[in-house]
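Supplied in structure tokens, the structure appears directly below.
The other protein chains are all here in position, but one chain of the complex has been omitted.
Labels run A, B, C, D and E following the written order; every chain starts at residue 1.
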Amino acid sequence: MLNLDPVILFFLLGAFAGLAKAELRLPAAIYDFVSTLLLLAIGLKGGVELARAEAGLPAIELLALLALGFGLPIPVFLVAKFLGRLPRADAASLAAHYGSVSVGTFAVLIGHLATQGIAYEVRAPVWVVVLEVPAILAGVLLARGISSGSVEWKSLLRELLLGRSIVLMLGGLAIGWISGPEGTAPIQPLFFGLFKGILALFLLEMGLIAATQLGSLKRNAVFLVAFGVLMPLFGALVGAVLGRAIDLSVGGITVLATLAASASYIAAPTAMRTAVPEANPALSLTASLAITFPFNIIIGIPLYQRLATLVAGF
Amino acid sequence: MLNLDPVILFFLLGAFAGLAKAELRLPAAIYDFVSTLLLLAIGLKGGVELARAEAGLPAIELLALLALGFGLPIPVFLVAKFLGRLPRADAASLAAHYGSVSVGTFAVLIGHLATQGIAYEVRAPVWVVVLEVPAILAGVLLARGISSGSVEWKSLLRELLLGRSIVLMLGGLAIGWISGPEGTAPIQPLFFGLFKGILALFLLEMGLIAATQLGSLKRNAVFLVAFGVLMPLFGALVGAVLGRAIDLSVGGITVLATLAASASYIAAPTAMRTAVPEANPALSLTASLAITFPFNIIIGIPLYQRLATLVAGF
Amino acid sequence: MLNLDPVILFFLLGAFAGLAKAELRLPAAIYDFVSTLLLLAIGLKGGVELARAEAGLPAIELLALLALGFGLPIPVFLVAKFLGRLPRADAASLAAHYGSVSVGTFAVLIGHLATQGIAYEVRAPVWVVVLEVPAILAGVLLARGISSGSVEWKSLLRELLLGRSIVLMLGGLAIGWISGPEGTAPIQPLFFGLFKGILALFLLEMGLIAATQLGSLKRNAVFLVAFGVLMPLFGALVGAVLGRAIDLSVGGITVLATLAASASYIAAPTAMRTAVPEANPALSLTASLAITFPFNIIIGIPLYQRLATLVAGF
Amino acid sequence: MQHYTRRMVTIVTEAALERALILELEAIGARGFTITDARGKGSRGTRQSDWAQEGNIRVEVICDPALAESIAERVRAKFYDHYAMILFLQDVSVLRSDKF
Amino acid sequence: MQHYTRRMVTIVTEAALERALILELEAIGARGFTITDARGKGSRGTRQSDWAQEGNIRVEVICDPALAESIAERVRAKFYDHYAMILFLQDVSVLRSDKF
Partner (left out) sequence: MQHYTRRMVTIVTEAALERALILELEAIGARGFTITDARGKGSRGTRQSDWAQEGNIRVEVICDPALAESIAERVRAKFYDHYAMILFLQDVSVLRSDKF
């Protein structure tokens, strides 16, 4: 039932160390190194597969993804504002986080699917890239209203599209696509051979970070925990139905459900900090990082996989 | 006779660069990265083997280890205080360092044994964990006396048990044990495949650090060098005899002898700095890092291996 | 025609990210880690091959290398001073940079030759070491004149010979040579197996750095671009002819041509900063890093390979 | 040697603000600044540098007193309400009056 | 703008002391602090930051003069004898009197 892959155990180890305040701080440079490798590897993997298979993203799929990205934030916002009674800025910030996606969750998922030998659309990394930005724009709109002139849209969009994860993933994808399986063979030992090991280190760090983030869970604790668990379930349902509607494979439906369920903890926090500074950054980050991320990788992924099988049957 | 495995040559390269004041400083983040990988790998390796073999640490073995950990500091203390005429705090600090163990030495040893195809008890990483703490407690006791209320025992113990090496090694061990050989297969390329390469980098850094430490060897030079070479020989003897007494294999006796011979340069210095601040930190660290560590990995290990064969014959 | 190996694509990705001011700064510690691995790997590879083949550097070859190292700076200096109308110090600094060599270019080259299955003299890493220093000394001489007492030659030489790249490459070489192919087997997965992947990361960083360096290309832009493209062509010609004269293989001629064409961006800038501080550091570094380095790895290497085939025919 | 008195503004704030703050400083007319990475604690909680995103930066600007006042005012107006930030001023002696 | 004078205590000491020092500062009543990693040399020799364990930290606390005195006194009493450490005080101008 639970996903207790060794990489998940590394997450738990990190979380334990963080909660126990063990002397295990890892310098930021290690986090950068490990996450750079992961992002490049995910992109490369997708690119190499794309080079093998047919290329291109069907227009209908692109539309569906954009609809998901711009649409999902709306129910999130409404729930946070009216059920959670949060101030508008905070609700909009949550909407941006939960509408957008988590590359870490995606990495765990593809590791999991690979172990189980389940195939999915090779262009999935492109989905991640496409889904990252729209929800953040939607979140800013929800906070400011359409008429507001105070948002520097141009610089916001620039910052988002040139964000670390997009540049590295798309860059890896392009390199993998251009160079193909043979061209990339000499760099595969690092990017593919060590993938799961690097993922384990990444999750160790995520565990540490998630644990320190839990400290902020004083006010709004009940709401945040409920929100952080129920919202991904809702997102997964939406993602799965959408995936079925555009005829994805079972693996692909699992991926889309998981992406919809996942919440951003890098791109969204950074962008909201600049664009909606009055939103409390700890609130969204705690929900996304300390509750939804662990929930998704441990409990969610196996669940969304079942959901996908179910939905695919219709 | 000497252990001139390539990883040892990396140590010598680092030591040369350090002594020659070459422009080869490696940032602390690299040290953290490399040592994290090593500690996890050692734990994982032990855990995977434990999952394969029978689990558990015989009670008699545990008792023997505790006796060694609490007992070895006493002769060290007496020698340092009365032969070395060191102040009580300094003698106690040396006792803590030499009673405790060095994971770096252990890493070199298991690399060496693997190259030679010599088997040893798979639970050996547990020995390292068990041996790390008691000697440090003994050292604090020797410095303060039993009655002293000035030691904050609770926070000291907490700090020791949640130290970096224990958390990472035990964590790796648990993950390896739970996931077993097959479960860990996808992460083995990083943790097992690169083990010796990572060890080489680690030793390069240790060489650099040991060399800078040598600078402190002005006062007490003669005593420190003699102490740093003779004390491990004595420790090895005690370890070997104890290993024989509890019926370890030849490989196991080598491991226990080497552990007893090794001196801590991470856990002990950190703990003594807080618990016995009046001890001169450079003194113990120089002996342990700049003299005993190189002695053990270059000359000691082959020697202790012979000693083990000899002792096992009785 | 162009070298569009995936590692080159990583360079372009980094350059794009840098020019677009994407949020992709990599901490200095990563650069240190990656470049340490590369330098050691290059040395080790050479050492292992030397252990396999005959050892030793023919005296004639050594003389030729020294002549190249001390001689090449002179035409560079004259061109920069009289055609480029640069101040003496700046011309001398360029002479030092372009007379010396770039290990990064060498790494790309040996990756490229390996992919193409082209053999070259296994002692080539020694050439890199021998070629690094003389041109820098020549540059200082050109700036100061022979009589000048203001240069602290001893400490300059010390600093150069104990520089990071020389210590790591020679160190790796010695270890590879002593331990041989079998001895180094356990560390090969890290240093050899990951070589091209690590090189890809290194080039990603070089792209980022080169892009930021381009910002300094305001004054002297036309001269610098022309110089940065034509000077390597001239250097390659000199190197190729010299390589032919001392009877190197085609692969060896390619290597020597590429080394002569390459310009230093680590050892030379550091040394000139101390020894000839009045030289404008941005000028030489921009030419070397932002123009000549990309030119050489993308366009130069395939060109020099053809040149070598041509020259070898005489 | 002749000395000149100038004012040093020091700002400790969220690392995420680095770009925006630099743009602001340059817009106001600062001719230079020095940044170091930092961590800390204040009214907005603990800020660790384990995760680059979460750390602080410590920015120093040396300039004439009038500019220092402008910087303090503008930075306070633009960032104080919503960001973890402190700002303080000191007098410093410099050697080159034309530089700052 | 109204300015207020406060006192800044700066402590440079062994990185290993970070936790203990923070606990102490908070016990005395400091409401905030800023830490940067450092290296240096003093009467207790060279302290490099190559090895995290061996580096220094540089801790700044801004507070009212009385608290600054208490911090100086307490830190001096508790740590001076056995740790590499220096401590110095400066006046700084701040904008919000209630914050420090």
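Annotations for the structure displayed:
Note that contacts are C-beta pairs under 8 Å (C-beta built on N, C-alpha and C of every residue); 3 or more make two chains touch, one makes a residue touch a chain.
No experiment lies behind these values; they were computed from the predicted model shown.
All shown chains touched by the missing chain in the whole complex, by label: C, D, E. Within the full complex, the residue among C:L65, C:I209 or C:V250 touching the omitted chain is C:I209. Of the candidate positions C:T270, C:S284 or C:Q305, contact with the unshown chain belongs to C:T270. For chain D, the residues touching the chain absent from view are 1, 3, 6, 8, 22, 31-37, 62, 90-95, 99-100.
Taking the whole complex into account, chain E touches the unshown chain at residues 10, 12, 36-43, 56, 58, 69, 72-73, 76, 86-90.
Residues of chain C that touch the chain left out of view are 25-28, 31-32, 208-209, 212, 215-216, 266, 269-270, 273-274, 277-278, 282.
Methods note: only the chains that are shown with their structure count from here on.
When the partners of chain B are compared with those of chain D, the chains appearing in both lists are A, E. Between the interfaces B-E and A-B, more contacting C-beta pairs are found at A-B. When every chain is reduced to the mean of its CA atoms, the largest separation from chain D belongs to B.
Distances between chain centres, each the mean of the C-alpha atoms, put C farthest from chain E. The centroid of the Cα atoms in chain A and the matching centroid in chain E are 40 Å apart. Chain A and chain D, compared by their mean Cα positions, are separated by 34 Å.
Looking at chain E, residues 52 sit in touch with two or more other chains. For chain A, residues that reach two or more other chains under the stated contact definition are 26-29, 32-33, 189, 193-194, 270.
Applying the touch criterion to all chain pairs gives A-B, A-C, A-D, B-C, B-E, D-E.
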